[in-house]
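Attaching a single structure in structure tokens format; questions to follow.
In this view, the complex is presented without one of its protein chains, the others remaining in place.
Entry: chain A
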Amino acid sequence: MSWLIEVDGPSCIGSGMCVGMASEHFELRDGVSRPLRSQVEPADEIVDAAESCPVEAITVRDAESGAVIAPEP
């Protein structure tokens, strides 16, 4: 099982929340977050980052089914 991470660049406000919570999965490039790898092994801190993003710019999906894992609606 693996997950897909997407960051919506235009929504991102560059708060650095995801980088602070999950530094192995996100980086800021020109003030905008992006995943270091778009397909990853499941890890709690990725969900945490998606759930804590102040503008909900991060979406985590199941790579096979495409179902949204985070953020919760």
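The definition used in the following text is that contacts are C-beta pairs under 8 Å (C-beta built on N, C-alpha and C of every residue); 3 or more make two chains touch, one makes a residue touch a chain; residues count from 1.
By our rule, contacts and distances are computed from a predicted model.
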Inset, instruction - Pick from "Cytochrome P450", "Branched-chain amino acid transporter AzlD", "ATP-binding cassette domain-containing protein" or "APC family permease" the UniProt protein name of the chain that isn't shown here. - result: "Cytochrome P450"
Legend entry - Contact partner of the left-out chain, one of A:M17, A:V40 or A:V60: A:M17
Legend entry - Absent-chain interface as seen on chain A, which is shown: 13-17, 19-23, 28, 31, 44-45, 48, 51-56, 71-72
